[in-house]
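In this view, the complex is presented without one of its protein chains, the others remaining in place.
All chains are identified by letter, namely A, B and C, in their written order; residue positions are counted from 1 within each chain.
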Amino acid sequence: MDWGETRINVRYQETDQMGVVYHANYFVWFEVARTEMMKKNGFNYRELEERGVMLPVVDVSCKYHHPSKYDDHVIVRARIKEYKGIKINIEYEAIREQDGKLLATGETKHVWVNKELKPVRLEKIANDFHNALQDLITIEAKGRSYV
Amino acid sequence: MDWGETRINVRYQETDQMGVVYHANYFVWFEVARTEMMKKNGFNYRELEERGVMLPVVDVSCKYHHPSKYDDHVIVRARIKEYKGIKINIEYEAIREQDGKLLATGETKHVWVNKELKPVRLEKIANDFHNALQDLITIEAKGRSYV
Amino acid sequence: MDWGETRINVRYQETDQMGVVYHANYFVWFEVARTEMMKKNGFNYRELEERGVMLPVVDVSCKYHHPSKYDDHVIVRARIKEYKGIKINIEYEAIREQDGKLLATGETKHVWVNKELKPVRLEKIANDFHNALQDLITIEAKGRSYV
Partner (left out) sequence: MDWGETRINVRYQETDQMGVVYHANYFVWFEVARTEMMKKNGFNYRELEERGVMLPVVDVSCKYHHPSKYDDHVIVRARIKEYKGIKINIEYEAIREQDGKLLATGETKHVWVNKELKPVRLEKIANDFHNALQDLITIEAKGRSYV
């Protein structure tokens, strides 16, 4: 699976008095990129939640390489790093479009849960999504083996 | 009913690159003051929601008199302006503690709804809360008539 | 001047536990639509700020007609309602793209200020922007007279 890409135009509200994007907002962008990437690969997270499956965050990290400013155009890329039935790790890059500068890199780890927030194996609760995820990862692994 | 008071210490995240509090955040403060005021008057909004009653916002307004800055201590006051079974209007004042400066005044209008977001009369769905609200307003009206 | 249009895809972060978009976030969308509308009409707000002119909000209002949900596609339209050298009023509509449902209407009032947050007449501090604004409004007034 390739990187999914999302374009963000930095909102005034996202800046702080340092004149740059407030650091916690990168996780909001990562979330946007994550659902966009899933959507492009055939996973509609909204539909998943309507079926009672949720994907809360259990662990996050982010390194800030360069500050981002108001009205910057930012490309946020998301890619599945690891998927194992009950959990999924996703990695991210935020790049400023104007000059290709790397702004931030990060990772989020998630577990699939049901409406009671209890962990569940995705294959038991949404087998079609699980299979699609498996296929994607297999295709990717093959693709990589030729590189 | 008297003004309910809440103390807010301005968060860095609440500022924007103009060096002042981003305007939309006053509505977050109003929300904090609103639930705090209700709590002090015996209404636990969290409990109300657990009983299936919600109070979405249908109309808001705010005038900004003076900018607020990072680390300012702000007193946010909320008071019921009008209550009629199905809807309730609340007014607010935000005052900087250090110098008593009036920062903002606002109003929010709400309707009681059930979990399907359909409007309901509070007395039909949570009669105890309705009665308590009525009592408070009656007491206040009497209090005011002596002024 | 026509309505400027911006497309918003509702972020998970913008929802609250009522399952709908938190009301204060509409002002963030209005801000996005406002700067986008200005940009389309030749006003780069980022550039204005770099020249020392800022446009803080002094008064806002919003009516919520219909709740918006996660992953909704929302068209946010902004239009100058009134411009008088020192202040400018802008009006907004938020419409869900899927079904054309009107979600919210609002207005924000602003004054032009310098870096010390003191009000200034735009023509004194950025005459080119002032003239462009005047032209747009004149063109629009003529356009309207034929309708």
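By our rule, contacts are C-beta pairs under 8 Å (C-beta built on N, C-alpha and C of every residue); 3 or more make two chains touch, one makes a residue touch a chain.
It should be emphasised that the depicted structure is a prediction, and the values quoted were computed from it without experimental measurement.
Asker: May I ask you to list the residues on chain C that touch the chain which is not drawn?
Answerer: 12-13, 15-20, 22, 24, 70
Asker: Of the residues in chain B, which ones touch the absent chain?
Answerer: 9, 11-13, 28, 31-32, 35, 44-46, 49, 70-71
Asker: Which residue numbers on chain A touch the omitted chain?
Answerer: 17-18, 20, 23-25, 27-28, 31, 49, 54, 56-64, 67, 117
Everything that follows uses one rule, which is that only the chains that are shown with their structure count from here on.
Asker: Check the residue numbers that chain B and chain C use where they touch, and answer same if over half are used by both copies, otherwise different.
Answerer: Copies use mostly the same positions to touch.
Asker: By C-alpha centroid distance to the whole-protein centroid, which chain wins?
Answerer: Chain nearest the centroid of all protein C-alpha atoms: C.
Asker: Look at all chain centres (mean of CA atoms) and spot the one farthest from the centre of chain C.
Answerer: A
Asker: How many angstrom between the C-alpha centroids of chain C and chain A?
Answerer: Centre-to-centre distance between chain A and chain C: 30 Å.
Asker: Using mean C-alpha positions as chain centres, tell me how far chain A is from chain B in Å, no decimals.
Answerer: Roughly 36 Å, centre to centre.
Asker: From the mean C-alpha coordinate of chain B to that of chain C, what's the distance rounded to whole Å?
Answerer: That pair's centroid distance is 26 Å.
Asker: Going through chain A residue by residue, note those that touch at least 2 other chains and give them in order.
Answerer: 12-13, 70
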